[in-house]
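One protein chain omitted, others in place.
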Amino acid sequence: MVSEAAKVEVQNVSRWYGDVVAVNDISFTLEPGITGLLGPNGAGKSTMLHMISGFLRPSVGVISVLGATSWRNPEMFRSVGLVPERESVYPFLGARAFAEASARLHGLPDPEDAAGRAIARVELEDAQDRPMGGYSKGMRQRAKIAAALVHDPEVLVLDEPFNGTDPRQRLQLMEMLRRMASEGCTVLFSSHILEEVERLAENVLVIVNGRLAASGDFRQIRRLMTDRPHTFELRTSDNRALAAALVGLPHVSAVELTDSRLDVRTTDFGAFTAAIAGAVRDSGVTLQQLRPADESLESVFSYLVGS
Amino acid sequence: MAQAEPTPGAGAAGTIYDLGYQGYDGPRRGRRYALWSLYVLSVRNAFGIGRGALPKVMAFVLLLFAHSLAIIQLILGAVLPVDEFEFVSPEDYYGLIQFILVLFVAAIASDIVGNDRRTNTLALYFSRPIERDDYALAKIAALCSGLLALTVLPQLLMFAGNALGASDGLDWVRDNADELPRIIASGVLLCLAFGSLGVLIASYAERRAFAMISVIAIFLVSFTVVGVVVSEIDNDQMRWAIFLSPLHVVDGSTHYIFDALPAVDELSRRGEPADQVAWADFPGYVWPFALLATSVVASALVVRRYRGSV
Partner (left out) sequence: MTLTLLSLTAHQLLGRRRAILIALLALIPVGVALLIRFAGDLGSEPQYGTAADTIGGFVFLLLLPIGALVFGTSALGSEVEDGTVVYLLAHPIARWRVVVVKAVVASGATMLLTAPASLLTAVIILGGFDEESLWWAATVATLVGSIVYSTLFVGLSTVTSRALIIGLIYVFVWEAFITNLFSGTRWVSVREYVEGTADALTTAAPVTAKLEGQEAAIASVVVVAASLVVGTWFLTRFEIGERA
């Protein structure tokens, strides 16, 4: 049973292109507040967001936004705002005129006023009358956001909204989204950058290879991510002697000797890094190299989907 | 080179690890092979090989229509009891399918030149052993070869079919043997001129759509304008206007090569393009020579275009 507060509801949704599966059996619900959709490039984040905003038909499954199916339902946009990922804008319009056109297309009673407020929210007043063709990436991003929230949407969907923004703009946009969320707006944004999601989202959905890999409270997931087994590669003067010593440590789950290398698997990143120096000294070998084998974000993600 | 072994763990702030990448010391095929690969790739692209369904269908449709008259000729020749039946004669063939040829040039030129520009692969090509001149010439060669399939091929097909349809095939071939070099010469000249002009126009257009429309506009507008102007204005200077229309020049060249330039009478000016060419009253060899000159100049301009900033 879905709670009353659910604004967006995704049920067993899959989407494939020919024989490529982009989104694979994903279900979740969104409530007011900020949710981050996190995943590496090509994970299916955009596909998911496009389906939620009615620009892609789910191959199977149901998506409802504010109680109605999103596919083939333009009326939904009365209370939904979308910031697409594509950078292109109408080059001949200024941000103000762009937001105003958006307000008029929404049929708002006072489009000038609505556009003015939206531009103020993204702090783009300085450049509001210059044609957007000459904008920087960050300015375009903000102009797009202004146009998307001109009608005070209940649900705001943003595809990679921080692309091209500088750190200061990013903070400012985050602050704005937080304020909207505190006013009861349901914000869903995608990002492939862990830190962005960490700083903004209280709730997180992790998508890897089209599947939902994790969801829920961010801190909880972050802990799960760091507590996974880690692999280190070592080169020493005597691999075998060190291997013997390491096997004795409680958090070392496996050691493997290859031609010139010693691979060590540990269940506790912190404890292992603290203990390794002592173990090396005690066994009397010389450590020539020590490095983690899999520290990329992608490897964290693939750990989460268990591959 | 040989520096002190970095002490492990002693403040080595940055290290580059040997991940096993190796340089390539084997034999290299060199520039000529790269050029050949680019040419083959472009020809394949022209017919949609290695591309999506739509380019394939499009190329097939244009090929089919370019061959349609030859096919009709063969079918009628086989069905009708008349010996030596001629539904379409070889010297008129290109004139009848000229819209299809122009469309093919527009579509393919904008594709093989425009795609590299749009996807920014042009810079990648130029950072390889392929040189700028090579690139330009490979693209022209690719379009010209593609065009051969729409011009010389149906002509040869028709030639073969007519021979098979004649009551004594060998006799027919012996009588018409001079057609073969004519078919090839006229077709090759057409392909060279159209191919180089097409690439030239497309290489100046920023967008694909713009390239396509420009090629079509330039070929067909010049053809129509010259046709109307020559037939409506009785003025000796108008003879020179014919050179502005590549389609007229091709007509002249083909008819000259087949030794079939029409006789001139007072109505020629208002007649078919071939009549108008005959009316212009230049020595016949001017037409193939003009096509050749067009090809050379256009190719040189394309080469120049790619030597500049692209």
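Order as written gives the chain letters A and B; numbering starts at 1 within each chain.
Quick note on the criterion: contacts are C-beta pairs under 8 Å (C-beta built on N, C-alpha and C of every residue); 3 or more make two chains touch, one makes a residue touch a chain.
Predicted, not measured: the structure shown is a model, and the values here were computed from it.
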| item | value |
| --- | --- |
| Residue of A:14, A:53 or A:236 touching the missing chain in the full complex | A:53 |
| Touch residues of subunit B, complete complex, unshown partner | 52, 54, 58, 61-62, 65, 97, 99-100, 102-103, 106-107, 209-210, 212-214, 216-217, 220-221, 224-225, 227-229, 231-235 |
| Residues from subunit A at the interface with the omitted partner, ascending | 17, 20, 22, 50, 53, 55-57, 72, 74-78, 80-82, 84, 86, 88-90, 92-93, 101-102, 104-107, 144, 147-148 |
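The rule we apply is simple: only the chains that are shown with their structure count from here on.
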| item | value |
| --- | --- |
| Chain centre separation (subunit A, subunit B; CA means) in Å | 50 |
